[in-house]
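Missing here is one protein chain; the remaining ones are kept as they sit in the complex.
Letters A and B name the chains as they come in the text, with residue numbers starting at 1 for each one.
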Amino acid sequence: MMETKGLRTEEFMVNMGPQHPSTHGVCKLVLKMDGELVKEIQPHVGYLHRSIEKIAENRTYAQIVPFTDRIDYCASMNSNHAYVEAVERMAEVEVPERAQYLRVIMAELNRIASHLLWLATFTIDLGAVTPFLYAFREREEIMDMFEMTCGQRLTYNYMKIGGVNWDIPKEFVPKAKQFLKILPGKVDEYEDLLTNNPILLYRTKGIGVLSSEKAIEYSASGPSIRASGVRWDIRKAEPYAVYDKFDFNIPVRYNGDVWDRYKIRLDEMRESAKIVEQAIDGLPEGDIAKKVPMTWKPKEGEVFCRIEAPRGEMAYHIISDGTNKPYRVKIRTGSFCNLQLLPAIATNHLIADLVAIFGSLDIVLPEVDR
Amino acid sequence: MGVISKLPVYMEKVPGGGILTTTAEKFFNWSRASSLWYMLFGLACCAIEGLMATGASRYDFDRFGMMFRASPRQADLMIVAGTLTHKMAKRVKILYDQMSEPKYVIAMGGCANNGGPFYYDCYSVLKGVDKIIPVDVYIPGCPPRPESVLEASLKLQEKIKKQKLGEWSASTE
Partner (left out) sequence: MDSESLLNHINELHKDIIINSELITDVPTIEVKPEHWVEVCSSLKKDVKTNLHSISNYGAVDYREKLGGFQLVLTIFSHKHKHRVTVKTLVPAQGDEEPEIDTVTTVWLSADWFEREIIELFGVKFKGHPDPRHLMLDDDWDEGFPLRRGWTGTDFIVKPEM
C-alpha cells in the first residue's frame, strides 16, 4: 500500500509555449497551476518582434506598405488600409472613389477570410477538426479572388498611397457574386455544426467572462469588446473610406463569454458579406489611383489614424519631418491590448478553458510584437 | 499482384509473388521518405500558408504521408515557417535538438532563408535559419505558395531516397 501520510499538494509552474499549437504562433504563457486550475498567468511575447517600427524610419512612405502586410498577415488588406489612410490624411491626398470602393471590398473580404481562419483554429483548439476543413474551403475561394487581383495569396501589397495598385479583372465580379451567394448558407452550416452543439456550449458558455467595465479599462477593441456589450465599431463611429455609404449592422452581445465572442464573429461575416455586396453593386467607374510621384514628400506634420481591423482597433501614428521618410511610425494593434487582458479573465479557470479563452480573443502574434 | 507490380523498381520480385527482396538501405529510405511527420510549429506568415492552408482541404498534405505532430519527439521534419528572431532562435535550437534522428529541416520563405524583407535596418531578426541549424531544402517566396511547399517535400523525399545507410547521423553534425 502507498503511504499517504505526508503527501501534500503544491502549486507548480507550467510553460505553455512558445512552441504550442494552441498559442497560434509564438507566445509563451507562464502558468502557476493548482492541479488543473490556473492560478496565475504571465504572457511572454516578443518572439516575433520584427522591428517594423525601426525599419519604417529608414524607408520611403511607399516602401513601408509591404511591411504593413506582415503586421497582420491574416488581414493584410486591413493593415494596408490603415497605413495608407493615415498617410493620406496627413498629406491630404484625394483618393478616387473607385479606389475607395475597391479598398472596402478587399478589406471586408479579408475580414471574412480572417474570421474564417479564426473559426478554423478556434474549433481545432476545442477539439473539433471538421470545421477547420470547412472554413478553409471557403477561405480558399477568397484567396482565389485576391490572387486574381494582385497575384498573392497572403501578403498583397494591394493598396498604395493615393489609391490601389491594380484594378480588378473582369472575372472578379462574377466570382465574388457567386461567393457571396453561397457564403450565408455556409455560415449556417458552421452554425448547424457548432452553435448548439452541447460540447461547444459546455466548453464556451459562461467561460472567460469579460465585463464591459473591464473591457473598457483594458482598452479592448474589436469583436472582443462588442461581445461584452459595448457598441464600438470605428467603421460606424468614425467612418473612413466610404463606409458611411453602406447599410450594415454592428452585432453586439452582452454576456462577454467565449460563446458570445464566437457568435459575434459569425454574425460579422454575414454583415461583411452585405457590405461587399453593396460595394460591388455600387462600384463606380473611373481611375483607381491618383498619381503620386516616386520622390513624394509630405509636408511636416503628424497624424493619428485608426481603422477597424478584424482584431480590433488598428492605428498608425505617423510623424513626418518633411523628408521622404517618416520620422516615426508607431503602430497600435488590437491584439496588443486584447492579449493584455488575458490574465484578468482567464485566472481561476481550468487549463483546458484557458485554451478556449485564448482562442476566442483571436490573438495574432505578429500584431502584438510587430 | 496489383500492388506488387506497382512497387518501386528496386524491389526484386521473386517468382511466386509472396517474397520481395531489396536492400535494407532502400527499404529504410523508402519508409522514411513516405511518412515524414512534420512538427506543428509556425512562426509567422508562412505558417498560415505552409502548415495550415497546405494541410487543409484544397492542398491536402496528408497524401504525401505528411502528418503534423505537436511534439518534437515524434517529428522527423521541421518546417521553419516564418521569421526567426534572435529571441526565438534559442528555442528553435532546443526544439531541433529534441527531435530524434534522422531529422530534416525545410526553411520556408525569405525570412527563414536569409532574413528576407527584414534583412536591412532590423535589430531583432536572425538572418537565416541555417546559422543555427542545418537546412535540407530552401523554399523562396514571401510567403511561398502551398504548391511550392509540396514541391519542397517531394524534393526532400528524393534526397532521403538517395541517402546511404550510415550517413544520416553524420549529416546533422
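The rule is simple: contacts are C-beta pairs under 8 Å (C-beta built on N, C-alpha and C of every residue); 3 or more make two chains touch, one makes a residue touch a chain.
Here the structure is a predicted model, which means the values were calculated and not measured.
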Remark   = Going by the whole complex, the chain not shown touches A, B
Remark   = Answer key for A:20, A:70, A:332 or A:349 versus the chain not shown reads A:332
Request  = Check the options A:193, A:303 or A:352 and report the residue that touches the missing chain.
outcome  = A:303
Task = Touching the hidden chain in the full complex, which residues of subunit A are there? Just list them.
result = 45-46, 49, 51, 53-54, 57-59, 89-90, 216-219, 230, 232, 237-238, 301-306, 313, 315, 317, 319, 327-328, 330, 332, 336-337, 340-341, 369
Missing-chain contacts mapped onto subunit B = 86-87, 90, 119-124, 126-127
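Everything that follows uses one rule, which is that only the chains that are shown with their structure count from here on.
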Centroid spacing, where centroids are CA-atom means, of subunit A and subunit B in whole angstrom = 30
Note = In the complex, subunit A touches subunit B at residues 18-21, 25-26, 46-51, 54-55, 57-59, 66-67, 70, 73-74, 117, 120-121, 132-134, 136-137, 139-140, 143, 153-155, 366
Contacting residues of subunit B [partner subunit A, same complex] = 39-45, 47-49, 52-53, 56-58, 70, 72, 82-83, 85, 87-88, 91, 95, 117-118, 120-125, 142-143, 145
